[in-house]
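Removed from the display is one protein chain of the complex; every other protein chain stays in position.
As written, the chains take the letters A and B, and residue 1 is the first residue of each chain.
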Amino acid sequence: MIWLSWRQLRIQAAAAAVGVAAAAIVLAVTGPRIAGLTGNIFDQLTNTDRWLYSAGIVVLAVAPALLGAFLGAPLVARELEAGTHRLAWTQSVTRGRWLATKLGLALVTAAATMGVLALAVTWWADPLDAAQSDTRGSLPSRITPVAFDMRGIVPVAYGVFAVALGVAVGAVVRRSVAAMAITLAVYVFVTVAVPIWVRPHLIPPVRQTVALGNDTIDGITMHGDGPTPPVTVSAHTVDPADWVLSNTTLDPSGRAIDRLPSWFEQCIPPPPSPAADQQRQAAAARGSLDACLKRLSDEGYRQQLVYQPASRFWSLQWAETGVFAVASGLLAWFSFWWVRRRVT
Amino acid sequence: MSTVDTILSARGLGKRYRRRWALTDCTLDIPAGHVTGLVGPNGAGKTTLLNLAAGLLAPTTGTIEVCGGRPAAGPDQLAKVGYVAQDTPTYPGLSVRDHLELGARLNPRWDAALARNRIDRLGLDLSQKAGRLSGGQRAQLALTLGLAKRPELLLLDEPVASLDPLARREFLQGLMEAVAEHGFSVVLSSHLVADLERVCDHLLVLVDSRVRVTGQVDELLATHHRLTGPRRDPASLPAGQRVVSASSTDVQSTLVVRTDGPILDPAWAVGALSLEDVVLAYLSPAEVGRPTLEVAR
Partner (left out) sequence: MEVYSTSHLVEWSSAVIQFSLDGRSGISPYLQVVQQVRHAMRLGLLHEGDQLPTVKDVVASLAINPNTVLKAYRELERDGLVAARPGVGTFVTRTLTDSSLAAHEPLRRDLVRWLGKARRAGLDDESIEALFANTFRATAEQDIA
């Protein structure tokens, strides 16, 4: 049965292997240079490096979807569509063993593919992740949603989940093309929904209240034009690599407010005019801003931050892997039940 | 070669798809060591019965037992039953050689010599992909897979329906030769009764999801007669003569009756029937005379 399953998916496995090999070669070639950078790494990144960084994100986002659609969805659906299951199920293997072998081989292939890819990308981006920097060259921190999915072991879980999803959908729908489309749609939904609704709560986030001062605020935002546009302020955490979930200002009684008091709006210095002595203007502006902020915190306004510290990266990774492993297990169990009981 | 064992027995077997009953209340015993023909119009339930016997379907009501066990109950049970489905499915991307490899790896009792021998004699190219074979060649490949599995019972669902006459003849020749050599039982469904007459020695007629008649072909031919004579009410015949079908003009009646004894009434001209005639008599919509459906053993 292993021989037959392998024979049936060897084209997809070969395609995946080629893709992985190409990616690995590119990363292996460019990686050592990144690793050899010292000092402020982010300033020394070339455009190619940034492009590769983004490409790594894209590849790791797309790969599980491709695996789910091209490896998982046709696994059962194509046999049911073509009627070849009537040949396979009347040899001397039970349906359970048939599905177990095919599914197992597909999951192993997916895990191996994603494992190699994730390893390569994580290794390549490790110097960037480890570097301490306030702005990080505007590259996302690894715990934030976009980069989180593309590091560590979560990509493997995503790949396994996508294939399990594809198989389950294919068994129910029984048509390869429809199964591929549905698998892709569901997978995309899941990868968008999880970082928004699930991941923040996998480990209860840290709530911290900070005073509003020059050293803690990130920026002041004016929303809209007009005479008195609403103003909000956002703060940052100690570690700039933390994943900030929400940034709300609390008034003295502890209630969250969505705009700062109107006197603050007048307090803010106007943006510097394009005059000659910009530096003097900036210094004066800062001085008056400090006074405004001090008055804000004296009155009792504080900023509440809800965030996941960067140090929790691996805990979150394991937690999310666990969730997807359970989901994959449920999908696999469902596939078995469906194929054995309900397919006629 | 024939034994008293039953290779397939069903009690009250029924299968429903959503609202329609594909098989209703089937009770039958098919003896081992015979080639049994399963006849009936399209939609009568032939494929459903075969699928139930092969374990591809589960019954809605009743039970079915094949080779002494429940269909598809486990690898041993699966090994006893071979199945060639309608349209003889094969993997289009796998070559002939791959299919033999498939059979060898998925079947513990695989007879590689038999398979090789047949493929050689059929002249099939081992490296040819199954998707590029002709219909007749694909059917022969599927038959080879079923035979080399060395089952106790081989089920075939309309295997020759889409084949040209030469391919059809060759298929049946190969099947009969294998039966002669290895002595397994066969259940073969078809709506071409002429083929079945040569090949089957046992018959099962399914009409409208029910079993209409089953029995040895010789016995069926010996006990069914065509009576032609002056117009008569079918119900007026003696009790031992069951009217299967009847048609009349103003002055003449033509009946097909089933009886074990002789026809003594001199008014009737008694004619012999071919198997096709017997089957056709049961396929006609109304059975006149006696309301109960009798299933012969």
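Rule of thumb we're sticking to: contacts are C-beta pairs under 8 Å (C-beta built on N, C-alpha and C of every residue); 3 or more make two chains touch, one makes a residue touch a chain.
Note that the structure is predicted; figures quoted are calculated from it, not measured.
Novice: Which shown chains does the hidden chain touch?
Specialist: So, taking every chain into account, the missing one touches B.
Novice: Can you tell me which of B:Leu221, B:Val244, B:Val257 or B:Ala281 touches the chain that was removed from the display?
Specialist: Per the contact definition at the top, the residue touching the missing chain is B:Leu221.
Novice: Of the residues B:Glu177, B:Asp233 or B:Asp265, which one touches the chain left out of the display?
Specialist: Per the contact definition at the top, the residue touching the missing chain is B:Glu177.
Novice: For review purposes, identify every residue of chain B that touches the missing chain, sorted by number.
Specialist: Counting only chain B, the missing chain is touched by 1-2, 34-35, 121-124, 134, 136-137, 166, 169-170, 172-177, 179-181, 194, 197-201, 218, 221, 272, 274.
Basically, only the chains that are shown with their structure count from here on.
Novice: Taking each chain's centre as the mean position of its Cα atoms, how many Å separate chain A from chain B?
Specialist: Each chain reduced to its C-alpha mean, chain A and chain B end up 60 Å apart.
Novice: Sort out for me which residues of chain A touch chain B in the complex.
Specialist: 1, 3-4, 7-8, 82-84, 86-95, 97, 341, 344
Novice: Name, in rising order, each residue of chain B that touches chain A in their complex.
Specialist: Per the touch definition, chain B meets chain A at residues 17, 51, 54-58, 72, 74-75, 78-79, 81-83, 85, 87, 89-92, 94, 98, 101-103, 105-109, 142, 145, 149.
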